[in-house]
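This is the structure I have questions about; it appears just below.
With one protein chain withheld, the remaining protein chains of the complex are depicted in position.
On to chain A.
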């Protein structure tokens, strides 16, 4: 593309444009996909990376924060890793390329690269709106991923683990998943750096729960201390569908995880739980929007943040209730444990309610360690640093325990404990 924009591009913007020119010849896709990619990158060149003047990016000025973008590095070595939970079916993406032999019991699994090649993915590459930088960059660059189809009535005995690993360069993946009527499944979407080299990762999951489906979806982001991770999950809930979505951030230098939910089926229920473990110089943004479009639906959102060092956290949560969506019950809370004077957190709750018979609320708290609890633990001989770690752990473990799935709870508590061990 040789578009004249008249704007000065930042180093990162220039690097992204150069990466596109370098990669486009090798990215999979038919004519329609290629055309869609060209539109996306041209829109990106026009708009650039968002700054704080863009409302949706006010607390994450990507243009200022994203200083550099590594080039594609097809030779970067990374390996798949053991699943989080024993017995899980792993669908592995290494350095941006999906495993050709990947399969999961009871699930139809195909590679997203194939959907790009045959053009069926083209329509989905469109960005959500003009501020959708993640959708735009991912759509332009996406190379692979998996398409999951869980048949109606299926009850998966073992969790499916979507696993992306990389150690340098760029990874752009997409994971569309359709859960058939009354199916039951647990999916772990896990993004892990296997080394210390800086990587640039975008990923978009697009999931649809058909009527009566019950799904637990866990996003576990554990990138390296130099990595940029831009994630997005788009969700549509059918009638009586139940989704438990856990978003756990425990890594990365610059992280934005967007969650966009359309509640379009009556009787559906969304449970969102977020755990953000932030240390060092990390900037971590969780942005959530939910649109309750029909009557009689519920959603609860609980976000727990633990912030050390000079890390900065952001939570933006928007609940929209359409005029017809009577009897909506939506509650959002965001609790932050600030553990250093230089730690920082911004919470922006937004309620847009156009129906009159609803229960909606939000609350945000910032707290320190409870001194009475600390004293009690110490009075039993537990040294102060260990007692503090126990209380920090308790603050987030409470959320994990709600899962009531012992192997999963144990595995996630292990991830949290290991993170705290390293950072506290």
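Keep in mind that, in the parts below, a residue touches a chain if its C-beta (ideal position, glycine included) is under 8 Å from a C-beta of that chain, and two chains touch if they have at least 3 such contacts; residues count from 1.
We take it that contacts and distances are computed from a predicted model.
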Worksheet item: Under which of the names "Fenitrothion hydrolase", "ABC-type xenobiotic transporter", "Peptide/nickel transport system substrate-binding protein" or "Fe-S cluster assembly ATPase SufC" is the non-displayed chain listed in UniProt?
Response: "Fe-S cluster assembly ATPase SufC"
Item to complete: Would you mind spotting which of A:24, A:181, A:382 or A:424 touches the chain that isn't drawn?
Response: A:382
Item to complete: Give the residue, chosen from A:175, A:395 or A:419, that touches the chain omitted from the document.
Response: A:395
Practice prompt. Identify the residues of chain A touching the omitted chain, counting contacts across the whole complex.
Written response: 371-373, 375-384, 386-387, 390-391, 393-398, 401
